[in-house]
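Only one protein chain is missing from this complex, and each of the others stays in its spot.
Labels run A and B following the written order; every chain starts at residue 1.
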Amino acid sequence: MKEMLDTALSSENTILIQKTLRSGQSIKHSGNVVILGDVNPGAEVVAGGHVVVMGAVRGMVHAGAFGDENATVTAFCLNPIQLRICNYITRIPDGNHPEPTEPETARIINQGIVIENISLQGNRLF
Amino acid sequence: MGEVLVITSGKGGVGKTTATANIGTGLALMGKKIVMVDTDIGLRNLDVVMGLENRIVYDIVDVVQGNCRLKQALIKDKRFENMYLLPAAQTKDKTAVSEEQMKNLSDNLKTEFDYIVIDCPAGIEQGFKNAIAGAEKAVVVTTPEVSAVRDADRIVGLLESSGLREPKLIINRIRPQMVKKGDMMSMEDIIEILAVDLLGVVPDDESVVVSTNRGEPAVMDKASRAGQAFRNISQRITGEEIPLMNLEANSGWLEKIKRWVTKS
Partner (left out) sequence: MNLLEFLNRFFGRDNGASKDVAKERLRLVLVHDRVNISPQVVEALKEDLISVINKYMEIDQASLEVSLNSSDGTMALVANIPVLGIRRGA
């Protein structure tokens, strides 16, 4: 986790949001975005770089929105309605599924968005 | 050429979005090619009622502002090939779209679809004006409450003065037992006051809550009374003559048990 944060925060162009984003609210930033709160359904975060959410993601997050394939999305509870990295889009599968209980990171691996535990043990593909 | 239908009410919470989802799906069940348009910009809900919220990439504002092509923003339903949704934007406001743009959009959609069902926002401000701008026919949804009927009357007046003559009425959430007791206005009472044609009466039905939870419109549930009412309404919209359903049926204890047994 620390290593992840270090890379995400290494760029100077990072903003810190200290609140929960509610439905209808949106954050657009050219660099990295760190949120101390949740991203609720109907809210959106669009970042040029990485997105780190110290809370639950239940809305829409778009990392690397201007073409950065190395951008990642990390959250304590990564359960977005839709997740976009660069120009890849993925969505939660239809039907019921449990919310993740551990922090996870989403990144592009082999032309697809892959979500894995931050411990990097075991993969979870959408 | 398709037909553009706007579902409106004035008052919020009377069931416009539920009615839009069910009428749209009802028409799709009949094999019509339909598109539902959510015009409640900033407070979109039709996508979640239809269970399509995770497929949205572009929305109506992207279309009218030229950020994408119309085809890119249309979301194909997961159950019906012939049903599409054009979602509202959530992070913008109602001034992002103009009446002229809405009219052009409706004209474009008309060449592709048999029916365009527009979900109108509550209120009588810009959002309402946008929603009705491209419409050819209007459906007013009300419930048997003084507040909802009063707002419906206001809407009927506004629709008429914008050239949408003879709007049709849906009375939602009727509770036959309360009507019988004289503690709820009946459909006759409401029709008498509003003096408009009735399109249908929908009973208050718990199955609507359940189907909304699941993102599956009640019309798809064969056992749902409200679903039946909306299937009838959809058929009437296509011009079929369908008698009003008997709201009293299935309300006795014997019928209740029957229904319970057939359900399980």
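The rule we apply is simple: a residue touches a chain if its C-beta (ideal position, glycine included) is under 8 Å from a C-beta of that chain, and two chains touch if they have at least 3 such contacts.
Because the structure is predicted, anything quoted here is derived from the model rather than measured.
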Contacts of the hidden chain among displayed chains: B
Option from B:Thr39, B:Ser186, B:Thr212 or B:Asn232 whose C-beta touches the chain left out: B:Ser186
Contacting the left-out chain in the complete assembly, out of B:Glu99, B:Glu112, B:Asp153 or B:Glu216: B:Asp153
Residues belonging to chain B that touch the chain removed from view: 145-146, 149-150, 153-154, 157, 179-186, 189, 193
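The rule we apply is simple: only the chains that are shown with their structure count from here on.
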Inter-centroid spacing, chain B versus chain A (mean Cα positions, whole Å): 35
Residue ranges of chain A touching chain B (in the complex, touch as defined): 23-26, 41-44, 81-82, 89, 91-92, 94
Residues of chain B defined as touching chain A within the complex: 42-44, 51, 53-57, 78, 90-91
